[in-house]
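Shown here: the complex without one of its protein chains, the others still in place.
And then chain A:
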Amino acid sequence: MRIKKTFILGLVASLGFANLGLAPSALAAGEAVKLKDIEFSFEGPFGTFDRAAAQRGFQVYREICSSCHSAQYFAFRNLEGIGYSEEMAKAIAAEYQITDGPDDFGDMFERPGKLSDRMPAPFPNQNAARAANGGAYPPDLSVIVKARPGGADYLYSLLTGYEEPPADIELAPGQYYNAYMAGHKIAMPQPLYDDMVGYADGTEATVEQMAKDVTVFLAWLAEPSMEQRKSIGFSFMIFMSIFVVLLYLTNRRIWRPIKKGAMPWVGKDEKA
């Protein structure tokens, strides 16, 4: 018995250790800068996306970020996921011009966006994006929250992390100092300044507020199925917990006579 316990404890401990071992590998890429820890409503096992914040974040994305960054997996129909009605999503889509075709004459043409369309990218290709940004490529933002260690906290920290560079740091032209970027040098100029957008719901558009809102939007965009995942997970856990208790009781009952030395199966063959 004692051996069994040590074995279990040992394995648990080694798994824990192995986990410690994992952490640095994930952190290594971003260097060990402590990120700002923001309380987002989508954190935790029951977390959901704050629809109002996500809609404000969409506005920030549309009016600011989308002039440099694409979000190629973002279709207008997805807007219903952050609380827009179908009509509103249709209206937003229609504000964009989408290249379609070829038509019956073989020509491409422009038409207003539909729900099934994806958000158009600001540049036709990577080279054009680099050319317009001093050689740096503004990455696609669809999954950016999953693609950086620290996720949402990193994104918020980055957007609010522009500072005066320390004296010993030399910045090339087109480089900016950011406390949270790996290597602290970033080719993206500070994108957010107070009151750059006018929020329809009257929320004050401070840098922190916009950074938080656009982070909520991009966290949602990185994983639109998160709420469904957590709610299915909850049902699964409840179901499995009850099921495991039943399995435990069944198992105990089946084994009870055996532990006392009975052999109920002996002689069964002959009777059958």
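As a working rule, contacts are C-beta pairs under 8 Å (C-beta built on N, C-alpha and C of every residue); 3 or more make two chains touch, one makes a residue touch a chain; residues count from 1.
Just so it is clear, contacts and distances are computed from a predicted model.
Engineer: According to UniProt, what is the chain that's been left out of this complex called? Choose from "Nickel import system ATP-binding protein NikD", "EboA domain-containing protein", "Nitrogenase iron-molybdenum cofactor biosynthesis protein NifE" or "Cytochrome b".
Structural biologist: Choosing among "Nickel import system ATP-binding protein NikD", "EboA domain-containing protein", "Nitrogenase iron-molybdenum cofactor biosynthesis protein NifE" or "Cytochrome b", the correct UniProt name is "Cytochrome b".
Engineer: Which candidate, A:147, A:169 or A:196, sits in contact with the chain we can't see?
Structural biologist: Of all options in A:147, A:169 or A:196, contact with the hidden chain holds for A:147.
Engineer: Which of these, A:36, A:114, A:185 or A:230, touches the one chain of the complex that we don't see?
Structural biologist: Missing-chain contact among the listed residues: A:230.
Engineer: Name every residue on chain A in touch with the hidden partner chain.
Structural biologist: 3-4, 7, 10-11, 14-15, 17-18, 20-22, 24-26, 28-29, 45, 73, 78, 139, 142-143, 146-149, 151, 182, 222-225, 228-230, 232-234, 236-237, 240-241, 243-244, 247-248, 250-251, 254-255, 257-258, 260-269, 272
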